[in-house]
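The complex appears here without one of its protein chains, the remainder shown in place.
Order as written gives the chain letters A and B; numbering starts at 1 within each chain.
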Amino acid sequence: MKTARRWRNASKAAIAVSALSFLASCAKDAPQDTWQPAGPNAERIDNLQRPVFYVAGVVGVIVFVAVAWVLYRYRDRGQAIPEQTHGKPVVEIVLTVIPVLILLGVAVPTASTIFKLAKTSDTEMTINVTGQQWWWEYDYPASGSNIEQYGITAPIVTSGQLVIPENTKVLLRVTSRDVIHSYWIPKLNGKKDSVPGRVHLLRMEGSKPGIYAGQCTEFCGLSHAYMRMEAVVLSRADYDKWVANQLEEYTAPEAGTDAAAGEALFIQQCSRCHQVNGLKNSDGSLNIAAPEQNLVSGAAPNLTNLMTRNTFAGASWDLLTPECRDNVWNASSADFGERYLAGVSTECLNQKDLREWLRNSPAKKPMYADPTKLASTGGLYRGMPALGLTEDQINIIIAYLLERK
Amino acid sequence: MITTSSKLFYGLGAVSIAGSIVWMIAHDGGALGAVALVFIATALIFLGAIASYVRDGHVLSTDTEQHDSAPAAQRGPGRSWFPLGVALSLGTLVVGLVTSPGIFKVGVALLIAMLGEWLIQNWSDRASSDPSYNERVRGRVVHPLEIPIAGALLLAVIVLSFSRIFLSLSVNAGPIVFAIVGALVLFFGSMLSIRPGTSRRVVGTICGVALVGLSVVGVVLALDGEREQLTEAAEEDHFAHRACGEEADYSDEDAVRAVSAKSSVAATVTLKNGVLYAEMDGYSGPLTSITLQRSLNSNILFQNEDEGEHRMVVTYGKVVESLGGGVERETLLQACTSLVAKGGQQGVVVNVPKPSFSSTEGFSITVPGLEGASVEVLVP
Partner (left out) sequence: MTIIDRPSTDVAIAGGAPAGVKPSEALGVFKRPAASTSWRDWVVTVDHKKLGIMYGVTAFFFFIVGGVEALLIRLQLIAPDGKVLNADQYNQMFTMHATTMVFLFVMPMAAAFANYFVPLQIGARDVAFPRLNAFGFWCFLFGGLFLNSSWFLGGGADGGWFMYAPNSSTLFSPSLGIDFWTLGLQITGIASLTGAINLIVTVLNMRAPGMKMMRMPIFTWMVLVTQFLLLFAIPVITVALFLLTFQRSFDATFFDVASGADPLLWQHLFWIFGHPEVYIMILPSFGIISEVLPVFSKKPLFGYPIVAMSGAAIGFVGWGVWAHHMFASGLGPVSVTVFSMATMAIAVPTGVKIVNWVMTMWGGKLSFTVPMLFAIALVVQFTIGGLSGVTHAVAPSDTQQTDTYYIVAHFHYVLFGGAVFGLFSGFYYWWPKMFRRQLNEGLGKWNFWLMVIGMNLTFGPMHILGLQGQPRRMGVWTEARAGEGFFNFGFWNQIASIGSFILGFGVLLFLVNVIYTHKSKKVAISPLDPWDARTLEWMTHNPPQEHNFDTIPTVGHLDEFFHRKYETDASTHAVKQVHSAEEVMAELNAHPDEHIHMPSRSYWPILLALSLPVIAYGLIYNRMLMAVGAAMTLLTMFGWSMEPSTSPDDDFDPPAPGEGGGHTKELSPLG
């Protein structure tokens, strides 16, 4: 019977919606889940969105039930042509006023949350976040409260994993070097676009140590899908250790080792774009990388302390083997800091992905680093090109990089 | 059977065949050109045959009765200046080939216009045997093109002549001449409005004289060249780059004094009481040092709250070129705003390629002419 089918359709829709919302909570540990806040900013959003979703769900169910009932009750059973009513103003008004009241109820907390999330006067630490195709750079400026309270006496430049102390009101100054990107760590806060020529502010605060995944969420070209990042929250003590490590002076590798040969090769090949702070050329002068001469966006990740973070290439691949990764990522809050600070050891290094990357990066991550397409950028690369390194060269580079801790 | 136009085609066809033979001989049997010429010959002979068959389209040429009454026979075209016009355009074109591309293009345009007009005129002459009707139909077809083009040309002549005159006159003479010419226009306009009955001839003569005078003077002065200042400015690129010193220079004249409020800038730098301080979103209070990322287009807004005109200069390193023989030239890398009066704002986009630790002096924001007003710029 058609009517039974119609009734079934409407009720199916109702069931579908409620089932969907129920099942949504069944997905365990989606790293970017937006309903599992791990910081006060995300909590504020969650506290606002949950009631709104529930109210919307209730309204939806009411509408579906009404539709289903009407379809069942007033189906053509051979009755006479009905009375040609043109409207009942009372019904109209009541059913308009009710949504208005509901929306007013939603509007007030919305406005208040918007302003709370835009507040910057209570900032305790400021970090610059810069997006470019297709990775994120973080610099921790040596100014103001960063120096006084967190011991950042010289600027720290890293990429991929944003490291912040727990329960600290961090303010990110988000911008871009080329096109529009968007910075989003769902468990800690909503997203904010990084627009070239502008600086946008985003609050970031984590309530417990851990590693929180995020992704660039504004279409930015070929490798938009490979532009990821994480936020790492450390306890205050662990954070101080991290800062101290980042500020340590550069130690050159022991002469005669693979790492020393790797250093020489690094200066020759890699330092055209990548900066390692404190690295000295053979003539003793400081090695200053020249990415502005080689790259469209004018910057490449700073590799001074590469092995203190555990993802690379725009956080698209792990530096850790799967077991070591599990060990760090799924650690409890108590153990997390220690395991994270251990960095990447030789045994835990994910040789496969790193080697593929060094062998031929454009084959791994689409970047237009292809020389045949350089005409439109005046010879500048858009990402890391294939350097044509031999396996031996890759070995010594990896040996050198492993010491960047 | 061999009609007039078919003669032309057959002749050209014969010439093509001859040409193809000559080509074959000259090019050692190189066939391509010869093939082309033979094809052309074939096409021409084919056209000639058609012309013969339709007797040049003179359907009525066999109908001798119509010879007197047919419209084409009614009225001879009379004197026409089109041949002269076409010849002159061709001449201009050839002259332009030899001298300058500009004249050549003018010649091409004139030629197209002349030929087009001639074509339309011929068509309208044969449209019917009533000349006034022909005129009206011609007008209806062609006026929507002619009149706007003529109007545009007229405006172009007036505007160009006007501009050449004022580019040549000195800065002082210009306003005087402008006032005089304006007064003359006003005078003649008032005369005409007081006496609306003035004949068309008189008005036409006045306008014609004015136009001719304007154009002649314009051409003469255009050939003479612009006044010196302007030539000098163009050659030395005065307005293209900005000098970052204390004094005003060309690029500061008429520079935009107030910039539309740019939102979300990297830093706002304010000059107050001889002191320079910066403010950045996300930091509280005035700052004496700002951090900018490397290779990032950063917008810095300058606000002047002191008396006098000042500019803000961002110095971010220097470039050392060796000019040979042990001589080196040091140029500072600088970006600066134009001079800003009190209460004004100006922005500048800065892109610093190197980190500040690469330079011994470091990077800074200063106001030329004010010692001690400085904000440090750190680039990690």
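Convention: contacts are C-beta pairs under 8 Å (C-beta built on N, C-alpha and C of every residue); 3 or more make two chains touch, one makes a residue touch a chain.
On a predicted model such as this, the values are computed, not experimentally measured, just so you know.
Participant: Can you work out which residue in A:Ile114, A:Ala237 or A:Leu286 touches the chain that's missing from view?
Facilitator: Final answer for the missing-chain contact: A:Ile114.
Participant: Looking at A:Gly39, A:Gly160 or A:Pro196, which residue reaches the missing chain?
Facilitator: Residue touching the absent chain, from the options given: A:Pro196.
Participant: Among A:Glu92, A:Glu248, A:Asp335 or A:Asp392, which residue is in touch with the absent chain?
Facilitator: In the full complex, the listed residue that touches the missing chain is A:Glu92.
Participant: Mind pulling the chain B residues that touch the left-out chain?
Facilitator: Residues 70-71, 127-130, 132-133, 137, 140-141, 144-145, 262-264, 297, 299, 347, 349, 351 of chain B touch the chain that is not shown.
Participant: What chain A residues would touch the chain not displayed?
Facilitator: Residues touching the hidden chain, for chain A, are 2-3, 6, 9-10, 13, 16-17, 20, 23-24, 26-35, 42, 44-45, 48-49, 52-53, 56-57, 59-60, 63-64, 66-67, 70-71, 74-76, 79-88, 91-92, 95-96, 99-100, 103, 106-107, 110-111, 113-115, 117-118, 133, 178-180, 182, 184, 186, 189-193, 195-198, 200, 213, 215-226, 228, 296, 316, 318, 366, 373, 376-377.
As a working rule, only the chains that are shown with their structure count from here on.
Participant: What whole-Å value do you get for the distance between chain A and chain B if each is reduced to the mean of its CA atoms?
Facilitator: Roughly 50 Å separates the two chain centres.
Participant: Where on chain A does chain B make contact in their complex?
Facilitator: Residue list for chain A touching chain B: 120-121, 123, 126, 128, 130, 137, 139, 141-144, 155-157, 171, 173, 175, 177, 195-201, 275, 286, 288, 291-292, 297-299.
Participant: Touching chain A in the complex: which residues of chain B?
Facilitator: Those residues of chain B that touch chain A are 263-266, 280-284, 287, 289-291, 293-299, 349, 351, 353-355, 357-358, 378, 380.
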